[in-house]
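Below is one structure, written out as structure tokens, with a few remarks after it.
Just one protein chain is left out here, and the rest sit where they should.
Labels for the chains are A, B and C, by order of writing; each one numbers its residues from 1.
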Amino acid sequence: VRDELSVGVVGASGFTGRELCRLLLGHRRVGRILPAARSAEPFERRHRNLLGSGLQFVSAERLVEQARELDVVFFCTPAGEAMRLAGHFLDEGSAVIDLGADFRFPDPATYRAVYGVEHAAPHLLAQVVYGVPELARDAIRGARLVANPGCYVIAALLAVAPLIGDDGVDPGALVGIHAVNGTTGAGNTSRPELHHAAVANDMLPYSLEGHRHCPELELQLARLAGRTVRVDFNTAHGPFARGIYLQASVQLRRGDGVNRDVLLDRYKERYGAGHRGEHFVLVVDFPKTGGCNAKEYDVYPDMASVLGSNFCHLGVDYDAAHAVVRVVSVLDNLVKGAAGTAIQNMNLLFSFDESEGLRHYGL
Amino acid sequence: VRDELSVGVVGASGFTGRELCRLLLGHRRVGRILPAARSAEPFERRHRNLLGSGLQFVSAERLVEQARELDVVFFCTPAGEAMRLAGHFLDEGSAVIDLGADFRFPDPATYRAVYGVEHAAPHLLAQVVYGVPELARDAIRGARLVANPGCYVIAALLAVAPLIGDDGVDPGALVGIHAVNGTTGAGNTSRPELHHAAVANDMLPYSLEGHRHCPELELQLARLAGRTVRVDFNTAHGPFARGIYLQASVQLRRGDGVNRDVLLDRYKERYGAGHRGEHFVLVVDFPKTGGCNAKEYDVYPDMASVLGSNFCHLGVDYDAAHAVVRVVSVLDNLVKGAAGTAIQNMNLLFSFDESEGLRHYGL
Amino acid sequence: VRDELSVGVVGASGFTGRELCRLLLGHRRVGRILPAARSAEPFERRHRNLLGSGLQFVSAERLVEQARELDVVFFCTPAGEAMRLAGHFLDEGSAVIDLGADFRFPDPATYRAVYGVEHAAPHLLAQVVYGVPELARDAIRGARLVANPGCYVIAALLAVAPLIGDDGVDPGALVGIHAVNGTTGAGNTSRPELHHAAVANDMLPYSLEGHRHCPELELQLARLAGRTVRVDFNTAHGPFARGIYLQASVQLRRGDGVNRDVLLDRYKERYGAGHRGEHFVLVVDFPKTGGCNAKEYDVYPDMASVLGSNFCHLGVDYDAAHAVVRVVSVLDNLVKGAAGTAIQNMNLLFSFDESEGLRHYGL
Partner (left out) sequence: VRDELSVGVVGASGFTGRELCRLLLGHRRVGRILPAARSAEPFERRHRNLLGSGLQFVSAERLVEQARELDVVFFCTPAGEAMRLAGHFLDEGSAVIDLGADFRFPDPATYRAVYGVEHAAPHLLAQVVYGVPELARDAIRGARLVANPGCYVIAALLAVAPLIGDDGVDPGALVGIHAVNGTTGAGNTSRPELHHAAVANDMLPYSLEGHRHCPELELQLARLAGRTVRVDFNTAHGPFARGIYLQASVQLRRGDGVNRDVLLDRYKERYGAGHRGEHFVLVVDFPKTGGCNAKEYDVYPDMASVLGSNFCHLGVDYDAAHAVVRVVSVLDNLVKGAAGTAIQNMNLLFSFDESEGLRHYGL
């Protein structure tokens, strides 16, 4: 265990890079942060929430040169960049955590099919660990190269993991996933559709012909289920800056004996509760107190409650008339959906307390 | 045809009643509006957007007494109130348009099952016309008692009507409906979960054990399809005041020869285009111009663009990998989803131009 | 009086041009709309709220060629463009209404000082009428060239006009103007600071060293007051798409006998009330009913209530401890602050009913 880590962040000018720097600044085992980006503006003008941090952008080239001094390098880059540089950092002794998509598929052919380009470092794929700590903690502990999951994918995996391998689930039906993401999820490129006046009272669907996160999710679900799982995957941006609201519909073969309480018990069994459970995955199990027709918003997870934090809140209900389990999964797309999970992975890699730097609650 | 109508509005203190009054004030064939409500505040203080209108609340009792002078009475009331009073108004010669739920089910047993109370006027149910003008124009023209559809239901019906009776649709699969409604859809009752600070950056799922609009939708879809149609029906409120963003997933048996353009043609055929088409149901058929991985928000309907108007914009895409048709349907929950369709129905009842009072575009 | 006008709109791709087209489409005396802009997109894809309108962009050059057929030409262009073309349209017989800044100063030296360029058509300035209908109705009726006021300026003028010429106002004190504008007021240029994620929970002050609308306002106030009036002028964008919330502080020499009711009477006297008053300027005079410490939001104007409409709502209160009159003025920056007033001016120019095309209430 090192005392204080030196950390590089490639792609530090975007929303995810900013968030990673914000969280690293509050991590007690991190001594030095080198944010790399091509930016015409100084770091603190670009990221005004980090005013007073003293951080300054360096070039990616400088990180490459200083690789030997870096304990870990994070990539917050569009698909294509991490696979060009990761090998160098690994060779020089740094661990690598890629928040982008380059290492999420073990098979380079899948990568080509989904991202449209040839993989530049297929020889590295065998050593990659797919980094959902709650599903692969031990493997991550021994890794040097971690593929941080897609923001939608981690929200969906945590939502359906307790159900998906079960006999009762109808294998012929599509798992329905509908997710609404904040506008930070759209990236910080300026375009008319993302102007505040355009989005303020709007919903922005996109990629309805098929989203890149769908094959990633289906691959992970197949691992969990031990069989092919097919997903009806739908995404939109909503008029909020942060957060993913995801809702999953899982059809059962038969619903005998199933109800909300039974399902809640299963989720609490899977993720634990209190001090013996998962720190960051919490099941919302408040009892319904109204009559059958009362609208009880607060029996379901509340997206706003996790913003800024590394928590994922899960809730579940049961539509008996259709034998459909409905799961609600909420998290902050920039934290548990990206930078927070990346730091959780770093904590596992370096044998720190897994929640170090991530314990604060949502706003 | 009367020259100038006298119109009563029961339940005029809520969001829907306010919107109905707003639209009636701009209708050239409406001469007199009597908004009825129990309100401690004067009309213009309650509905400050209607400052200068000169409208004043009357009691529902006064409407009952003056029934004979009223050409049409609208109910913007919670379930239970319209069925007590509608018979009286009909007897006195007024037409009745119920924006609530009391007349949406032909079978009183269904009403009891869904709304939990006995129907108070089952003898009226036989004469009810379910009022989606685009699907039942001729029947509405001859009606005296119209059940205005639920806001989610009309958005969903217009979305899937062109597909649902088709051979190619998989009858074993659930039709997936996910809808996000503005907070006006939650009613204007004050409660902590609807405080601005609670909703501002949030999504509020509700009724995931089964929403009352689901049986209403399944009934109408069965009429269109000539067979049972089962729906995975999901709702939430989003952080915007108005609008419904609805997305439907319809699974095909086989997808041979299906693509976005084929589907768009089907929708345009169903709803027409230009002057010979439906005035208020428009198909968004902008071509995709980016590559396969470009995010093109503007090829799909834009909810903000219909706010304040009676338009429903429809868009469609095709997920070939899963043989799923995805439809996006957007409308203003208070206009096309309620008061606007009610006025469209009134226009049909009184043989006015169907778009009278409703021609303005969205903001 | 022409039966149906032919109307040109130069600069029709921006927020103001879009709004002008929206309102013109609902104007019964307008037969033909020619929106001119350089746009890579078709009109209905650029302005998706106007889907179904059938409008198509033409080039500004085509408008110039067809000037003789146009009854009126509106300019929704940045400073500098209207002054180059207005003379041509006037010569060809079109009336001109400039929603930009080119004709707001009678003295070309002031224009140069404020906008930093030489005025291109100083010979036209003598015939300009500054178009606030409520303050200059008769002059507008006889005009051919109207300078539509700045959005902040009209909100401020209507707010303080009833006070400003009064003996009781302290001439040594600055009039305090604080205005918050929606993000449509920032123009539709894409830039990182206007990304939805940047603005969503933010306030964006700007031009605190001096805003261009300040000299315009001071000039008009001097006309009303018959003396120099100096303004402490402050602006910001708020996290909403539309609307101006403006608050004015006017210090009195002495406050003897002044109170809220006295002030409300003065405003109602100035703008009238009911059918004999100004149609679009309404005074909010709801009585305070709570005790001295109750927060009564609804005794003041409500910005959201005027959105989409041509109304300006005014409210007033009195801080007796400081002898300060506080005025609240709210309007839709794109309607009463721009396109609506422009149409009101057109109605005056062509002797139409002044409220034609503008009677609808806010959402």
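Details
Throughout what follows, a contact is a pair of C-beta atoms (placed from the backbone, for glycine too) under 8 Å apart; a residue touches a chain by one contact, two chains touch by 3 or more.
Please read all numbers here as calculations on a predicted model, not as lab measurements.
Across the whole complex, the hidden chain's contacts among the shown chains comprise A, B, C. Across the entire complex, the residue among C:Glu69, C:Asp298 or C:Glu356 in touch with the chain not shown is C:Asp298.
Among A:Leu50, A:Ala121, A:Leu135 or A:Val258, only A:Leu50 touches the chain that is left out of the view.
From the options A:Leu307, A:Val328 or A:Ala342, the residue with contact to the unseen chain in the full assembly is A:Leu307. Checked against the full complex, the one of A:Leu282, A:Val328 or A:Leu348 touching the unshown chain is A:Leu282.
The residue touching the chain not shown here, chosen from C:Ala120, C:Ala173 or C:Ala222, is C:Ala173. Summarising the interface, chain B meets the missing chain with residues 15, 182-184, 186, 188, 190-192, 194-201, 239-242. Residue-level contact of chain C with the missing chain is found at 115-116, 172-174, 176, 178, 180, 186, 193, 198-210, 212, 214, 230-234, 236, 238-243, 245, 247, 249, 251, 260, 291-293, 295-298, 300, 302-304, 307, 317-322, 324, 326, 328, 330. Residues 22, 25-26, 45, 48-54, 200-201, 242, 274, 279, 282, 284, 286, 298, 302, 304-309, 311, 313, 359-363 are the ones on chain A that touch the missing chain.
One rule holds in what follows: only the chains that are shown with their structure count from here on.
Centroids built from CA atoms put chain C at 46 Å from chain A.
If each chain is reduced to the centroid of its CA atoms, chain A and chain B end up 37 Å from each other. In chain A, the positions touching at least two other chains are 186, 198-201, 239-242.
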